[in-house]
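Every protein chain except one is present and positioned as in the full complex.
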Amino acid sequence: MPDQELAISQRRMSRRKFMTLGIQATGAGIGLLIGAPIVGSILSPAFYKGRYPWVMVADIQHVPVGVPTAYVVLMDQGGDAWQVPPVPRTVYVVKLNLNGKVQLITLSNVCTHMQCDVHWDINLNVFLCPCHGGLYSIDGTNIGGPPPQPLFRYQHKLVGNTLYVRNVLTEG
Amino acid sequence: MAAERSRLAGRLSRPFAGIMATTYRWVDERLGVTDLVHQLLYEAVPRRGAWAYSLGSATLILIVNQIVTGMFLLWTYVPSTTEAWESLNFTERHDEFGAIVRGMHLWGAYVLFVVIGLHMVRTFVSGSYKKPRELNWIVGVVLFLLVLGLGITGAMLPWDQAAYWTATVVTHVVEYFPIFGTQLQEILRGGPQMGPATLTRFFAIHIWLLPALLVPLIGLHLILLRRHGEHGSWVNYEGVEEETAEERARRMAHVEYPYPAIPSDPGYAVPVDLDEFFPSQVFKDSVVSFGLVLLIFVMAVVVGAPLERAANPAALNYVPTPEWFFLPLDQMLVQFPQAWMIPVGVFIVPGIGTTLLILVPFLDRTPGREPWRRPEVMIPALFVVLFLVFEALLAVNRLFNL
Partner (left out) sequence: MHLILTSTPHLTPVPISTGVATALVALLMLGHIQFAAFQQGGYIILAVTDFMGWKRRNPHYDRFSKGLVTVLGATFAVGGSLAIFAVMVLFLGLWSHFFVTLERILFWPFVAEAAAFVGEIICLYPLYARWDQLGRVRGLRVGLELLLFINASIQMLMINVVASYMLTPRPAFNLPLILMNPTEIPLEMHRFVGNIAFAGAMVALVAGIRLLWRSRQQLHRAYLDWMGHYGLMWAVGFTIAQPLVGWEYAKEIQLHAYASWYEMMLGGLSVAFLFQVFLLGAIFTVGIFYLWRRVRVSGFRSPALAVCTALSFAAWLLISTPSSLAWSYESVFAANANVPIWQGGLLIPWGQMIPWKLTALIVFTGVAITAITVYAVHLSRGRLHWGDAGRGQAISLITVGVAISLIMALMGYIREDSRGPFLITNHMLINQQQNYTPPSTSGPALNGPASNLGAMAPTRTGP
């Protein structure tokens, strides 16, 4: 008899074990079913690809040489989430005269340190970032303060004298 | 115990007469109201230094204030890049009481940071994290981090210039995380750039994710507090280390709920002088909390919550300034410039700081509770606090002159 009881209890134990396992498995399943879509949706922006059309900026004949000029351009966000209207961004158009050759640079005014709004300081003759005092020279090279790299540049193209940019950044 | 409870039951039902008293008894039998009130109110607490021990409950009341005002902000606030600012602007212009609610939420947060800081300082100085309260300290540190998170995510919600640039900087910090930086930033922003999804994310984090963690953890903090009993500070244990075994035994014979705190260092299981939580401590707690809420109310009415211009990503001359409680961290962004040093400044140094803060109960192996007998922890902590204050001052100076 005791043997039988033991056997029963062992069988019971395994039943218990089965149920315990079952509870754990279904629990994990519930967690997985709820969690997977959530994690997926949270992560999805990281794998996002956008489309960026060209936007007109200005007639470059109006841009002075050697003085960065700010233009506010309505940039297409490449369909960022449900952002329908384009977002205004500042583009610094810099015309440099390098040994008689004119070079055109279209700088973003987003600081490469923590992305604050950089502006051209006429007294210092540098781009100055108000957040932590980052400094950039006229062609966007980082020359002081915390910024780790030069200002980014918007892709640009010229059609005749008309300058177009688009919301694709290249390293300066 | 039983007699005491029936006395309490009598007291609680005293305002009720006749049928009301019967109803009270009926409900009490089923819900156990008397037991609950008894459990909540009747415990022993240390007598001396009680004003300093009211900081914890003040923190609690301030968080309740945040939750309640937050709920009613949601009556008008719209979490959308196009409408968040508009909805708050409407509140500011056309809804005086709504503006006060907003002011109370903002000033409530400011006062909360001061008070939670003081609560931390007070529990640190009195060595309250020692055996057996180590876990309660750790829970406290997590609470502190959650409140910091609530503060910074809240600051992003108005989507005015201040909010927009705060959000920009905060979400860009993670870009310096090794390997996954860019992905992390895109996850936080809901896209490669600041956009509508950025706001909804931080909105959800602010009103659901973090409060959903905060509230249960506060519960745990208080349950643990009840389990160990209030430790108080060294003034409640004067002479315990010199007392003889029988003196100690005599003291332990008069232990009251929820003491003794077990396991404790010899002599520190029960404060020397005890008082009733209700009404002595509750009274002091109420006075302090009332003063703070009054302060918040006055600031909300007189100063209110500022709303700058609507967010403008094309800004040229805007000077972003962080919330004041993040000034020391902002200053460290200046002090760790360029390429490889930035992650050191934003992850490694604060990470080490937080780790040390969590480990405080295990690092402090000193025997006593008096701060001057624990220079091992007091002196480094003093320098850390000094460092934070200096950093904040320097940050103010820098931002003022840019």
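Here the chain labels run A and B in written order, and each chain numbers its own residues starting at 1.
Quick note on the criterion: a residue touches a chain if its C-beta (ideal position, glycine included) is under 8 Å from a C-beta of that chain, and two chains touch if they have at least 3 such contacts.
Keep in mind the model is a prediction, meaning the values are calculated, not measured.
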Full-complex contact with the absent chain, from B:204, B:249 or B:379: B:379
Hidden partner chain, residues of subunit B it touches: 334, 372-376, 379-380, 383, 386-387, 390, 393-394, 396-398, 400-401
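Here is the rule we use: only the chains that are shown with their structure count from here on.
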Euclidean distance of C-alpha centroids - subunit A vs subunit B, Å: 33
Subunit B residues touching subunit A - in the complex, by the definition given at the top: 81, 165, 168-169, 172-173, 182-184, 186-187, 189-193, 195-197, 312-320, 330, 333-334, 336-339, 342, 398, 402
Subunit B contact footprint on subunit A (complex, rising order): 42-43, 45-46, 48, 50, 70, 72-73, 77-78, 80-83, 87-90, 109, 113-117, 119, 128, 130-133, 142, 145-149
